[in-house]
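Left out: one protein chain. Kept in place: all the others.
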Amino acid sequence: MRKKLVAACLLACMVFTTTACGSGSDSKAASKSGSDGTGSALFTGELEENVTIQVLENDTAISEGYFQELIDAFNEEYKDKGIQAVDANMDQYLDLANDGPYGYGPDVLYQANDVIMKYAEGKHILPLPVEDLDCYDQIPESAWQAYQTEVDGKTYTCGVPVNVQAPMLYYRKDLLPDDWESTWDKDSDGVPDMTENWSSMYEYSVARHSEDSSKYGYMKSLNDMYFASGFLFSYGGYIFGDNNTDASDIGFAAGEAEKGANVLSQLASAMNEDCIDDTITTNAYSKLADGTYFATISTPDVYSTFLAELEKEYVSEGLSEDDAAAKAKENLVMTSLPQLPESGDLTDGSTEMIDSKSMGGVNGYAISSYTKAPNACLEFVKFATSYEMTKLRAETLGVAPAREDAAEEVGGVSKEIYQNLDNGNIILMPSITEVSQIWTPGQTFFIDLAKDVYRPESEKKYTSLESMKAGLEDMCNQINEAITTLQ
Amino acid sequence: MKNRITYKKSAGNLLDTGITYIILLVVAFIFFFPCLWLILASLSKSGSMYSFDGFFPQSYSLDTFKKLFQDTTMYNYPKWFLNTLFVATGSCILGTFLTILTAYTMSRFQFKARKPMMKATMVLGMFPSFMGMTAVYLLMTQFGLINHLWGLILIYAAGAPMGYLTQKGFFDTIPKAIDEAAKIDGATNFQIFTKINLPLAKPMIVYTALTSFTWPWSDFILPKLLLKEKNLYTVAVGLMSLDETEFARFAAGSVFIALPIVILYFCLVKNMVDSVSAGAVKG
Partner (left out) sequence: MKSNREKIREFLGNASAPVKLSFLIMGSGHFRYGARGKGLIYLLIEISMIVYLIRRGISDIIGFFTLGTVHADAWAGVEGDNSVVMMLMGIFAWIVVFAFVFLYQQNVRSAYDLQKRVEQGLPVPTLKDDLASLLDRKFYMLVLALPVIGVCIFNVLPIIFMILIAFTNYGGTIVPPELVDWVGFDNFKKLVVLTKFAPTFGKILSWNLLWAVLSTTLNYFAGIGLALLLNKECVRGKAFWRAFPVLAYAIPGFITLLAFKFMFSYGGPINQMIISHGGTAIGFLDLDAKWSARIIGLLVNCWISVPSIMLLATGHLSNRDKSLYEAARIDGAGKFAQFWKLTMPFMIFATTPVLLGQFIGNFNNFGIFYFLRGGLYMDGYFLASDTDLLINWLYNLSIDNNYYCIGAAISLIIFLITSAISLVVYVKSPSYREEDTFQ
């Protein structure tokens, strides 16, 4: 009799566990029908008590003090619930897929969308019930898409977009020619032409350099694929086909991408050899500050570094610290990328312009699958993506929020970036693993293109649009080989 | 006649000495210049290597060093430094001990597995080590030694005997006659090793200690793999994690790494060239 009872209990347990699993997936399916995304069954809404959650943030947020404010505010709010958020104190570029399964990763992590979505493939991060978050309606569809993945026909959202990263033009107002309003503002809209279109920027770069051979206009290393590929996208190039999901279709040479290569090579000809390796990438901060360069492009999160360098320069010129800070803020401008000539030639004087597209990313929060307290983590994510926190983040770090209301409020560049994302001028990095194989072949091509400008006439490889197209096709082939050959 | 010979000889000597010193000066310059460059760069006031006037900065200040040790919220250099010192000292002691013992044994004892072992270690050294890093990482997760400085010491010390060949070459040149004399006097192999061979091998021990102390200062692959917490970083990992705009700090940090090694060298240099073997054989 007793044996039977035990057996019955066991059976009951088994049935219970199987149905529990079943109901879990049922409830997933049920909540799925309501909206696009759906969260893991782990998110029951019951907060775990007395837990410490480790949060991985990026280094700038920590060094600028934003992160401390964030966790202080969170810990204050959740003190009575026994939830505490702490700095995970790990490398900002850590690989969760490598550490998480063995119990060494953070609970909540802030990284770029392509990195986070790599984790989603191995289910190292949890799908989130994003429709429950108050930021859900504020963030554009394209940003959410960057965090979506399809498993067994269902769409899951695995991260919450926080801010948008896209290349921005940095320039110094005080380095504009004195009479720019009469000579460099043809459309008299109060904005200098060289920051509105690349043709004028090229013209000004040549002029500035020929006036004083130690000075340059626009400077940027070509070898950085992240910045250089935007020129290709503007003329019809793309990374992967089918909305960046089909790795068998590589589109760097698609459309009239060679025009973009041509623009790049013309811009390079107004620089010096430093554009071949990453010299400019590292020296831009100090060279923009000392006035050697007039403009460069970089992401919004390094705004504070540019600013600090410029302040230092003004201080060394004899200004007081406060004056220097004010003057630097006044003169350092970060703005959207200039427009490109439709013809793909910066020198032909054509006025038909198209919008510049650029490669970008959306950084956001994700929750590790290996966390012991998923609900508390979700609370943290909710808190950190709230309007106040997003706004504070944007103000402290100068980054562009993905939330519309915060972007509106902060205004300026944040709004511009938000609009660029919204209207498709920012091509988000693909979220599939193959993206890691585009960088080196791409970089090699752009170095070759930059080097070509400084090769003797007889050795030049890229003398016509056709040869540039061929070069781009070569690069696509190389990427394709890297992806497929050994599979 | 005799005078002429000495005269000729000393002229030759003078020329020889002169050339020797010229070469020494050149060599010293070649080795010193990049180091000097790094040292001066770390003292650069602007903090950016591109504002240099040719090779050297335009103005100097000690701010970078101050920053290196005081501004520790993001980059806790003093902590990294202590971590590395701990790991380096640990693996230096353990590693030297194991290496010297292994080398001595392989040089002095005749046993069946000796030659196969010599060949095996030779061949094992040819394997590209980073290919095995995945395995080392997994192994350490299984042993629960991630985020422990001890784990690092363990691996460095365990790997050290693989490089015993150099030390064995040294023991091969210490005459065996001494051992045999001691044996006749009734000493055990253990005593022969500790009382006779070890003192003779001083230069080699110093060399081994120096190399096994230096290795953890420059290795970043293994600590990067095994230490996840920033507070546990070694100097090399920490410096690699510095932001690209922190050049002066990078240079200051690199210069400071060299300090303990140089100090160790000057402490040990006497033992390194002290020759005792010449007297020992005769005595």
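Just so it is clear, A and B label the chains in written order, and each chain counts residues from 1 on its own.
FYI, a contact is a pair of C-beta atoms (placed from the backbone, for glycine too) under 8 Å apart; a residue touches a chain by one contact, two chains touch by 3 or more.
What you are looking at is a predicted structure, and each value in this text was computed from that prediction instead of being measured.
All shown chains touched by the missing chain in the whole complex, by label: A, B. When you scan A:Gln92, A:Thr433 or A:Ser467 for touch with the missing chain, the hit is A:Thr433. Within the set A:Glu64, A:Asp87 or A:Glu121, the residue that contacts the chain not displayed is A:Glu121.
Checked against the hidden chain, the listed residues B:Leu43, B:Leu68, B:Cys92 or B:Leu239 yield one contact partner: B:Leu239. Note that of B:Lys66, B:Lys119 or B:Lys195, the residue touching the chain absent from this view is B:Lys119. Residues touching the missing chain, restricted to subunit B, are 13, 16-17, 20-21, 23-24, 27-28, 30-32, 34-35, 37-38, 49-50, 52, 54-55, 98, 101-102, 104-105, 107, 109, 111, 118-119, 121-136, 138-139, 141-142, 154-155, 157-159, 161-163, 165-166, 168-170, 172-177, 188-190, 193, 200, 203-204, 206-207, 210-211, 214, 217-218, 220, 236, 239-240, 254-255, 257-259, 261-262, 265-266, 269, 272-275, 277-278, 281-282 (touch as defined at the top).
The chain not displayed touches subunit A at residues 21, 24-25, 40, 42, 97, 101, 121-124, 126-127, 272-274, 276-280, 283, 369-370, 433, 436-437, 439-441, 443-444, 447-448, 451, 454-455, 474, 478, 481-482, 485-487.
In this section, only the chains that are shown with their structure count from here on.
Rounded to whole angstrom, the centroid-to-centroid distance between subunit A and subunit B, based on C-alpha atoms, equals 42 Å. By the touch criterion stated above, subunit A contacts subunit B in their complex at residues 59, 62-63, 89-91, 94, 98-99, 102, 104, 279, 281-283, 285-287, 290, 305, 309, 312. The residues of subunit B lying in touch with subunit A in their complex are 46, 48-51, 73-74, 137, 141, 146-147, 228-231, 241, 243-245, 247.
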